[in-house]
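Shown below is the structure under consideration.
Omission of a single protein chain aside, the complex is shown with its protein chains in their original locations.
Labels run A, B and C following the written order; every chain starts at residue 1.
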């Protein structure tokens, strides 16, 4: 695939030295590896190799959702790929799903889910914070999925006009407060998940879910550990992200 | 949504007592919770509640891919949802992707990926073992995604006639042996992932990937820990699955 | 070292098939590996090998505290070696230490600490439960350390007549309730540790410790993961103990 003006490219040197840029004529990236002239990459194929002015190797990678999410503009703590992936696998979210999201934040989860449910599924996402909403919209646009998302700056405690959602995700500081509203919006046997960084949030949410006709309530933590795989000296990395969030799942049944 | 003859239902009592069944007239499930008469559930809505002959509560849950995978017929070690989800999140697999899978096994990963890439994406999956292939086809049929999958009983070491795959997944005992073939099948900057249960497989695969013009090579382990969230006594569960597999990722660049 | 009548021997076949026995004339162990005649081992050296009547290899291992603890008689959840070891390393407990233990339970931690502080140090241990106390005394006797321990069946909420303890360990369901009493018993800058299986216990204990002139308050979880190290197929074990307890530490300062 050919890189054109306006294309996004991941300029990749090493896992820690990489930049996600929009290609434009006469645009130059100034990095500590030297200058990278983006005019030159127009017309090249993704996967090609160029050199910075200091002779450093730069790979022109076609960005995936993973790259858009990891390099997204952030106003909030994003949800990490380890958690994004498990949310999808555990809730059964799939192509065509109708999804309710409460707490858009910077739109990382929204972007990821939209890339899966499109073109016939849809994400309805709510956040009361106008700054977050503005950032999220920019990130959704950049990732090319905004047409599959309806973002609303609105307080979902006031009631949500969505019915028959397949999956509902809550990413608020007090997720237990919107459980009744979410119950109304979900289809029967639809999946619920809440993002709970602390054990206190997890405990309160679990208690409310069990009161409110949700079954199969399961609380988990997903942990990712990287390894250094090198000939004769393979070992886990010395440091890691220890905790991002707990996740709690449930499914709506008749009450 | 209404349960009809031929529908699949997850009969849910507790997380450890649940059954995935196909509804049919005059079919009865004999369990240690009593008999469940499936004739009665025809015409009921998913999410409803029934009782076994011993008065136990059974919820009629509409199965998701998660349920189909966890309750699938198995000839091989399946790939767990924690790993399935991260494979999708990390490779950027999304709706419309063209995917190459080497090592179909029981088809759990195939099912999951097909539910995401459909209707315009496609999974090309290879396994030399005819027994595995037969089981995988049955599981794909049951999950309703077989039309988005081309399964081949074939040894991919002999060369793969697929070009421009967005993502390639290798689940073999010796994943490093097919890296040259996979390289040919991937699009430039396409994503590679191998399933490596042991350190030794991980190390060998990492060495070969680096030789073969893959960059952004990253080795990870995804760990899931469940918690008991109960009022005043919340804690991690006492036992857990400690290890299923390592995952190694890379992206193809020009050589 | 020679095995005599009355000696303890660990009869070791595999990590999962091992028995801790007291050797006696005419005593026979009946196992599913056949009968082991203990008369025969009298006069043999530790480290020798015998065979059961079914021809299975049995190693005669001299038991360590680890074996006495793992094979101890139990009325309560024992504290595991991973936690025992860290308690000693983190509190600075050493030869000669004066130790206060509240909640003797089955005496596993008591046994371990006594083996370190003896002959000049001492453990003062309290439990209100007479059944636990009886079991603990038998376990301490068996491990040969009872002379370095003063066990008391007594409620330490009523006040503890110990002063200047170097280290205090609390293993109660409500460890925060004895913090003032423990404060009085510790020497200045002495170490405190509580065993807290749940988050809720941990949080309450942390709050009380900070109120009560303890500094360097640190909460940790120690996790042990076993690995299968075998030529060409080394990997973490598939299952593990996921959680036993949290530990919370502090040091007394003047108030």
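Criterion: a contact is a pair of C-beta atoms (placed from the backbone, for glycine too) under 8 Å apart; a residue touches a chain by one contact, two chains touch by 3 or more.
Since the model is a prediction, treat every value here as computed from it, not as a measurement.
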- Which listed residue, C:31, C:62, C:77 or C:177, touches the chain dropped from view? C:62
- Please give every residue of subunit A in contact with the chain that is not shown. 197-200, 225-226, 232-244
- Absent-chain interface as seen on subunit C, which is shown: 1, 12, 15, 18, 45-49, 59-67, 81-82, 84-92, 94-95, 112, 115-119, 187-191, 199, 202-203, 205-207, 215-231, 234, 236, 246, 248, 251-254
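We adopt the following convention: only the chains that are shown with their structure count from here on.
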- What is the distance, in whole Å, between the centres of subunit A and subunit B, each centre taken as the mean of its C-alpha atoms? 21
- Note on the structure: Residues of subunit C that touch at least two other chains are 199-200
